[in-house]
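Sharing a structure below in structure tokens format, with a few things to ask.
Apart from one protein chain that is not included, each protein chain of the complex appears where it belongs.
Per-chain residue numbering starts at 1, and chain names A and B are given in the order in which the chains are listed.
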Amino acid sequence: MKIMNCPLNGPRNISEFVYGGQVKTMPDHTLSSDSAWAEYVFYEKTEIGLVLEWWLHSPSSYWFIAERHNGSDEITRTFAPEAIFCDRVDFKTSEVPV
Amino acid sequence: MSDDAGLRTPPTRLSSDYDGAISIQDKTHKRRSGVRGIGASSWLKQQNLAAPDTPNRIILADNKTWVMSLSNREYWVLEPHEDADTFPMGRDFSEDGVYPLFCQSSHRWFVIAGEAKAQMMAKLCGVDLRSENFESGAVAQTQLALVNCIIARHTIDDEDVFSVFIDQSLAEYTLEVLLDARQEFLS
Partner (left out) sequence: MPLGLLKYGINSDYPFDKEADLPPPADLKAQYDVVIIGGGGHGVATAYYLAKYHGITNVAVLEKGYLGGGNTARNTAVIRSNYLTPEGVKFYSASVKLFENLSNEFDFNIMYSQRGQLTLAHTDATVRSFRQRAEVNKHYGGRTELISPSDIAKLVPTLNLNPANLPVLAGLWHRDGATARHDAVAWGYARGATQRGVELHQLTEVTDVLTHGGRVTGVQTNRGVVNAGVVVQAVAGHSALLAQKAGFKLPLVAYPLQAMVTLPVKPFLTPLVSSSALHCYVQQTSRGEIVFGGGSDPYPLYNSRSSLPLKESLIASAVEMFPFLSEMRLLRQWAGITDMTSDYSPIMGLTPLENYYIDAGWGTWGFKATPICGKTMAELVASGGKVPELIQPFELDRFSRFKQVNEMGATAASH
């Protein structure tokens, strides 16, 4: 079984983890254009190489970030999301729907 | 399940009635509760319950109460000698950053004891639960036969046991798996 190292629980079988999509920066949905929002929702980095991804350790419901090679499947590092996401993100709510 | 009755009326002593090999007891009706949030560990201290310093540990907080840490913000309080009641509803959760966690009804609690328990669990679980790698006080959040579970190694009445917590919805299935895995260790 392939092993992934969970930052909270240590090395575990890959079957304990759930893939959660690439790490992307969410645009301000109240201001972004349709095309920018579509870009955020539908498009991922497709080059072969290292990608940053969200992963969930399912038994502990713990979300973290993994750096993985999407061609060789090698997991190069895993870390707690606090390393990137330190602050709560709030978007202004617009008065009029855009 | 055919041997349902045999399981639900477990022997009073955990393992010796089973030739020392393996016993599986259902402690679902025993008291447990939890707290969650950034203030969870300090809240536990206010209740005079010691909490582990690191995630995935279990310690004896007072005479008969075990406190298990699942992360830096989530703790379960286990009282294997007390019948379930409405705890923690009776306690004060008005403080910021602390939320009650109702693991009493969400999870089943099985207690596995006996010499061969780590050997039996090796058939079902990817984590090495032998005592040299999973000492008393260790907790693993992992899977048993692909079902999410929490396994804690501690003692009940001086007996070395695994407490296994499984979501209610899959507990009946997992119990069947456990009983099946136990078969080969019974004389």
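Keep in mind that, in the parts below, contacts are C-beta pairs under 8 Å (C-beta built on N, C-alpha and C of every residue); 3 or more make two chains touch, one makes a residue touch a chain.
Keep in mind the model is a prediction, meaning the values are calculated, not measured.
The chain we do not see here touches A in the full complex.
Across A:15, A:30 or A:76, the residue that sits in touch with the chain not pictured is A:15. Within the complete assembly, residues 1-2, 14-15, 18-19, 34-35, 38-39, 41-44, 46-48, 53, 70-73 of chain A touch the chain that is not shown.
Quick note on the criterion: only the chains that are shown with their structure count from here on.
Annotation: 32 Å between the Cα-based centres of chain A and chain B. Chain contact summary for the complex, chain A toward chain B: residues 1, 8-9, 12-13, 15-16, 57-60, 62. Of all residues in chain B, only 55-56, 70-71, 126-127, 140-143, 146, 148-150 touch chain A in the complex they form.
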